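Missing here is one protein chain; the remaining ones are kept as they sit in the complex.
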Amino acid sequence: MSAFVSALVESIPYIQKFRDKTVVIKLGGSLADSPEGRRSILQDIVLLSLVGMKIVLVHGGGKEISKRLDRMGIESEFIGGYRVTGDAAITEVEMVLTGRINTELTLMLNNGGIKAVGISGKDGGWLEATPKQVGEGDIGHVGEVSNVDPTLINLLMTGGYTPIISPIGHDKDGKTFNINADDVASAVAVAVGAEKLILMTDVNGVYKNFPDPASFVSKLGLAEAKEILETVKGGMIPKLTCAINAIEQGVHTVHLLNGSTPHSLLVEVFSDSGIGTMIER
Amino acid sequence: MSAFVSALVESIPYIQKFRDKTVVIKLGGSLADSPEGRRSILQDIVLLSLVGMKIVLVHGGGKEISKRLDRMGIESEFIGGYRVTGDAAITEVEMVLTGRINTELTLMLNNGGIKAVGISGKDGGWLEATPKQVGEGDIGHVGEVSNVDPTLINLLMTGGYTPIISPIGHDKDGKTFNINADDVASAVAVAVGAEKLILMTDVNGVYKNFPDPASFVSKLGLAEAKEILETVKGGMIPKLTCAINAIEQGVHTVHLLNGSTPHSLLVEVFSDSGIGTMIER
Amino acid sequence: MSAFVSALVESIPYIQKFRDKTVVIKLGGSLADSPEGRRSILQDIVLLSLVGMKIVLVHGGGKEISKRLDRMGIESEFIGGYRVTGDAAITEVEMVLTGRINTELTLMLNNGGIKAVGISGKDGGWLEATPKQVGEGDIGHVGEVSNVDPTLINLLMTGGYTPIISPIGHDKDGKTFNINADDVASAVAVAVGAEKLILMTDVNGVYKNFPDPASFVSKLGLAEAKEILETVKGGMIPKLTCAINAIEQGVHTVHLLNGSTPHSLLVEVFSDSGIGTMIER
Amino acid sequence: MSAFVSALVESIPYIQKFRDKTVVIKLGGSLADSPEGRRSILQDIVLLSLVGMKIVLVHGGGKEISKRLDRMGIESEFIGGYRVTGDAAITEVEMVLTGRINTELTLMLNNGGIKAVGISGKDGGWLEATPKQVGEGDIGHVGEVSNVDPTLINLLMTGGYTPIISPIGHDKDGKTFNINADDVASAVAVAVGAEKLILMTDVNGVYKNFPDPASFVSKLGLAEAKEILETVKGGMIPKLTCAINAIEQGVHTVHLLNGSTPHSLLVEVFSDSGIGTMIER
Amino acid sequence: MSAFVSALVESIPYIQKFRDKTVVIKLGGSLADSPEGRRSILQDIVLLSLVGMKIVLVHGGGKEISKRLDRMGIESEFIGGYRVTGDAAITEVEMVLTGRINTELTLMLNNGGIKAVGISGKDGGWLEATPKQVGEGDIGHVGEVSNVDPTLINLLMTGGYTPIISPIGHDKDGKTFNINADDVASAVAVAVGAEKLILMTDVNGVYKNFPDPASFVSKLGLAEAKEILETVKGGMIPKLTCAINAIEQGVHTVHLLNGSTPHSLLVEVFSDSGIGTMIER
Partner (left out) sequence: MSAFVSALVESIPYIQKFRDKTVVIKLGGSLADSPEGRRSILQDIVLLSLVGMKIVLVHGGGKEISKRLDRMGIESEFIGGYRVTGDAAITEVEMVLTGRINTELTLMLNNGGIKAVGISGKDGGWLEATPKQVGEGDIGHVGEVSNVDPTLINLLMTGGYTPIISPIGHDKDGKTFNINADDVASAVAVAVGAEKLILMTDVNGVYKNFPDPASFVSKLGLAEAKEILETVKGGMIPKLTCAINAIEQGVHTVHLLNGSTPHSLLVEVFSDSGIGTMIER
């Protein structure tokens, strides 16, 4: 009983600090593939909502997209690490993202006791995209964020709903694009004036010399983050770039967090040291 | 130029009559299969919205669901005319409805100049369902409407958005159900206090003696509708039942309309005689 | 039926463009004298209101004032084209404008299905005037706009009412002034931030070389309008000056239109080429 | 200085009692003819407004109408005491009421420091009338109140404006009617839920045995008022009937008051005994 | 870290249940005397506020009043267990309650991070009292609640403030009364439509056979509570009566709780079994 009480009492200052603040959370690829991982993260999201934070959740698609494309017999060419996405593929991608992962997350959160509403960028046309340029041309229905109109997201939050975002946008001619979910989360965080952007990923955060545990960094200023960006490799490059962009456009802190560590979200938000890497101006 | 002006002037009394009124429109199965038919209907919906009606659109899935299930190699058993829908099937059904037809309609309406937002019954958990009973048991993930909470739909309309509804609901344990779109449209019309419910279908309306053109009925009172219900056959039975239920629960008029006649929606709403069958109390 | 539908469909982009925009319309002198002309114009105004524009109507008095003064045996001296208006005359002028033309327009619009409210500048004291200077002195109760407070007009529009304005103002000592209706319309358009100011008149618009039809101008930029102002004559000088002033103070477009052409208002607003002269920045 | 202070202090309980209450005041015929009388009454109205009462003023036309008709050479037949009002007459009547008396009262009140807005029953169509039946037929454009919609009056009061009402109404066909101002005031008082209806007239109030001063009555219950109605004569019959109707439909008190006694309005409202006759349930 | 997380996760269902519910807490006499006890309770109140409950705190005075009266040399007579409170005494009582205990609680809560506002029943005159009758007469400035107007309390809660209530009321003549704080808390709970009333006291709750621990009762229905009321003794009689009254007037549950057990408030609200006695309909 005593541990119960003391945990509650310890959480007071963090609850005070982030109450009524908007927090955009990106739920990453392989996490989205594990029902158990999702459940643990969703439980954390429910608690953060209950103590007064305003959550916006953005999800990716990860392995489920690959599995579906395989099953439908759609082969994929890759250019510069990006899947070239043709007309047949984007139809399947959108169905998986908006019709399956998004609806499942929405249902789970509603069952958890908060009121979630799933949207993609097509709803109210809030997410405008342009073709992503790789090398000399575009790669089909893969896009980049060109504009975010936060009106619908704000309306839903004002009505007490938690928006769950599928990273699908379109251009002015109505062409559909699959967009990197980190980039969507970052652009949404900027547009709604979020306090925090939390990027859930598969690694613990930033290492100066990956994977040496001694080189792990808990907290980074903006200048330092830019320096480290010169040395990190692989998937950490776009993550860190995304984080730096968000900070520079006004988001207060960005967190890189290992979503597969149970309840890492609670620990990161409700303690000083945290468990991942926090980047601030 | 003169025809242009006189058309506008003739439309004045209808615009006056239905301004700020809520109209729920069910876009039927085979219509949803023809891109041209959709385009014509969506153009009509845009115009109705612009002159001040508040539209809620409910769509079904029709042939696209069958095609997808065939392609995925999921065989269907039918009981009492209903497809028995197992776990593998409902996943595909939801992806087609929420992830494909709904997103396409939403995009087309946004391109047409109104702000549409696609939702299914899972968003905010507004559409509660129970298993549909056929004979002695249920038939998997096929459901019936048990409760509608109009809060989210009203919030979207207040914000100037047109809700586009995918007929997916769930029960309290989180089990997903595919629900007949006519029934969803009818329940929504009752819950939001709609002036009109318009069921777009493949036939012109009600015939006392189908298909004798002389037996076509343009206007029906409630009592007469109940009488005719005794004699009609096939798909008209549930349509007419659905219409009668809506009227009895307060919807002002219900229209049965052939969606494949171009601009039948405009003609029905903007003329006295109309083109389909109108049922009123 | 087909012409009806196609007219409606063609009007969509114009309805979209001007929905919720404020349009100030000046109904000119001799128009106000013809019941048929008024009826046609009022029908157009009703339609524009119904499709979502926010109309403010300003009227003049024209021949009805002269007729009344004659009948009352009040002779008029003219200086510089202006009627010198003494105490006896202004009483009659105000009764005709506020007590007769204004009440008749209001009644006709209410019968047409919109909610119109007649006001003069004395209501809430929103229209402050100063004596018009002509040559070396003033000319009695003829005034110029010195200040417009749009609060009452905005309150009425917020309440869903269409304001109908009689061009009577007063100074701080309570002296009553008859003011040129074009100038009132222009000042109101500026004060309420109108999208359009439409001056209904007796000629078709601006001619570079009046009345040579080949010299008619459909569209004018601000600079060009100022040039042409050097060459036009007669009543077109104050009209064009009034239009230029409105544009320079923020009104988006000003239209000069022949009110005696039936439904010229609809055609001007609902087509690209229009039928009168449009002036824009 | 001491009298000044003590007057203010004495007024406190009355100010407390009627603050934020709605008071409908009918300004009677011959009062409206004397500029001095109007000025004194308007000064009282300004003060009542300033200390927080919400005033609605209804005026009649009185001698000014007769003078105008004489001047225009329109002869009047009288049936049962009512002037038979033809088409030519009603035009003049409306111009005098809405275009002259109403605008003058509005201007004087605005100069006094409150924001007055003149309306007739045609504005927003709030005052529906039917022809007054006298003997076997109607008497032209003389009407009776058939319906009052208080929306516009309430909108103006909410916006801080004092409505000044010209007693002109119309029927559904747009026919104009002159209506008895006492009846309009009474119907408005009922429709807006007024605390008080004050009928300013030429006599001091109700006498049981007119004009014996000893028979003057300061205060009347409803039952007593009905009794006295059997014995009073002349113009007091419709006044008292009007008062009784207002009380029976929910107005708290009705006051009959001699408007030609200077500041009788202030004395009536700001003292216990008052100066006229007060009727209460 | 794990205990921390599991405590937070366990608290979710209770937070969900009582979020946005109003809870009135009576902080009892001897608790108010111990700074440590107060601090622990106030910490609990801060947490309950942060997770979304709307708290109203009512305090008594306890020993501090006696101490002050002793120090001022005011001797007290007791009748029927009540201190007869003369004019000199009530001045001191009010100064201790409103000027000392209330200000100290308010300050401590503000330091704890919530916005507390201290009020007594004199503020806005929301708490009307009548003299308490004991035997044949009253006992000076000791009163009973006769009316509660919740307007001020609701205004403060709407503004995000936590009301802290000193149990001082007055009658219509302005006579000041000290009122039993349990009774004030109960009346406030009824007036604001509270979900819970929590009476913090010096004993653990209700015993069927005090002080036999085996006879402790955790949960009581209303009928059972009335039965037990026949057998309990001493201070428990008015407490239980107060609880029963609150339940009968619509408060959902009443809790009797030992305030000297550290964090008993958190444990009672955040667990199923609780730690005190809960009474429900």
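Order of writing sets the labels: A, B, C, D and E. Residues in every chain begin at 1.
Convention: a contact is a pair of C-beta atoms (placed from the backbone, for glycine too) under 8 Å apart; a residue touches a chain by one contact, two chains touch by 3 or more.
The structure displayed is predicted, hence computed values, not measured ones.
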Left-out chain, listing which of the shown chains it touches: D, E
Residue touching the undisplayed chain, where the options are E:69, E:168 or E:228: E:168
Given D:7, D:72 or D:88, the one touching the chain that is not displayed: D:7
Among E:86, E:99, E:131 or E:150, residue touching the chain not depicted: E:99
Positions on subunit D contacted by the hidden chain, ascending: 1, 3-13, 15-16, 19, 43, 46-47, 50-52, 113, 262-263, 266-267, 270-271
Missing-chain contacts mapped onto subunit E: 71-72, 91, 94-100, 103, 106-108, 110-111, 115-120, 122-125, 151-152, 155-156, 159, 161, 168, 170, 174, 176
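In this text, only the chains that are shown with their structure count from here on.
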Connected chain clusters in the absence of subunit A: B, C, D | E
Labels of chains that are neighbours to subunit C and to subunit D: none
Chain of greatest Cα-centre distance to subunit C: E
Cα-centroid distance, subunit B relative to subunit D, in whole angstrom: 56
Distance from subunit C to subunit B - Cα centre to Cα centre, in angstrom: 46
Multi-partner residues of subunit E (each touching 2 or more other chains): none
Chain contact topology (line, ring, star, complete or other): line
Pairwise chain contacts, counting only pairs that touch as defined: A-B, A-E, B-C, C-D
